[in-house]
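Removed: one protein chain of the complex. Kept in place: all other protein chains.
== chain A ==
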Amino acid sequence: MNMSSADPTRQSRHVARLMLMLLLAPALLWLLGLIVLPHVELGMLSMRARVAPRVYEPSLAQFRTFFEEPLYWHTFMRTALMSIVATALTLLMAFPIAWTIAKLVRGHTKSMLFVMCLIPFWVSETVRTLGWMILLRESGVLPALLVWLGVTPAPVELLYHDATILVGLVYTSMLFMVIPLISALESLDDSLIEAAYDLGGNGWSILRQIVIPHAAPGIVAGCIVVFMLTLGNYLTPTLLGGKNSQWFTEQIYTQFITRFNWEQGAAFGFLLLALSTAIVWAGLKLSGQKFGEVMQRS
């Protein structure tokens, strides 16, 4: 390097400082401009009320509306409950497959099964939801099959039920459960299970005392991500649930885009954010996991 300057160490310190500034600038622009300040704005919006055209004053009216209007908090609780059920179902369905891939099959079959788990998630959620609509709607494939088999005399509408929404949600989030589970189970040493078996453990006790404690970080990571994605989902509940879906993101959309009531929508947004943060935090606390590590796993 060209070292003609009088004080090379001072110069290199200047260079390092300049580098730091240059690297820091995009990160700060992104985090402040697109994450922090927008959320501050959302918070300010949610805590003001319009008293006259273009005149606002601080108020908690939007939050009061939320608690006084049964529709809103019913939808909120329903969204939370359905998301919990969907997360539990996803875990139950993903576990045997993750176990099979991590522990039972080897070599070529293993990588093939793994890739097969990934394939459906290369296409967009819109396409996957379209598939479910073709399968389940009254004129769709499954109702026609049921009639053909003689189970029902006439096609039944399988869309627009809570169970349909759950199927869609479980389907959409499956990948985010399977992958952390596989990586957690793969790190479990087979000899531990063999030893437990030799000592007289049966399938159930081994699962409860060895497998689940070992896989806990993966289980929690998967559950947190699935819960978060489900709670914030809009497409699947509105399309598969139709008018009865009553999903909270739908309320946010209605307030923001349809009614142009940004104050109310912002308050709803904050409530949803608070709920998802609280659950993620509780999940991390309960399992003793760290946020950064969980996110890297998933």
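Here is the rule we use: a contact is a pair of C-beta atoms (placed from the backbone, for glycine too) under 8 Å apart; a residue touches a chain by one contact, two chains touch by 3 or more; residues count from 1.
Going forward, contacts and distances are computed from a predicted model.
Peer 1: What is the protein name, per UniProt, of the chain that does not appear here: "ABC transporter permease", "SSS family solute:Na+ symporter", "Aspartyl/glutamyl-tRNA(Asn/Gln) amidotransferase subunit C" or "Acyclic terpene utilisation N-terminal domain-containing protein"?
Peer 2: "ABC transporter permease"
Peer 1: One chain is left out of this view; which of A:Gln62, A:Ser173 or A:Thr249 touches it in the full complex?
Peer 2: A:Thr249
Peer 1: Quick one: say which of A:Ala61, A:Ile84, A:Cys117 or A:Ala216 touches the chain that got left out.
Peer 2: Considering all chains, including the one not shown, the answer is A:Cys117.
Peer 1: List the residues of chain A that touch the chain left out of this view.
Peer 2: 1, 19-20, 22-24, 26-27, 30-31, 34-39, 41-42, 45, 93, 96-97, 100, 103-106, 113, 115-135, 137, 139-141, 144, 171, 174-176, 179, 190, 193-194, 197, 203, 206, 224, 228, 231-235, 239, 249, 252-253, 256-257, 262, 265-266, 269, 272-273, 276-277, 280, 291-292, 295-296
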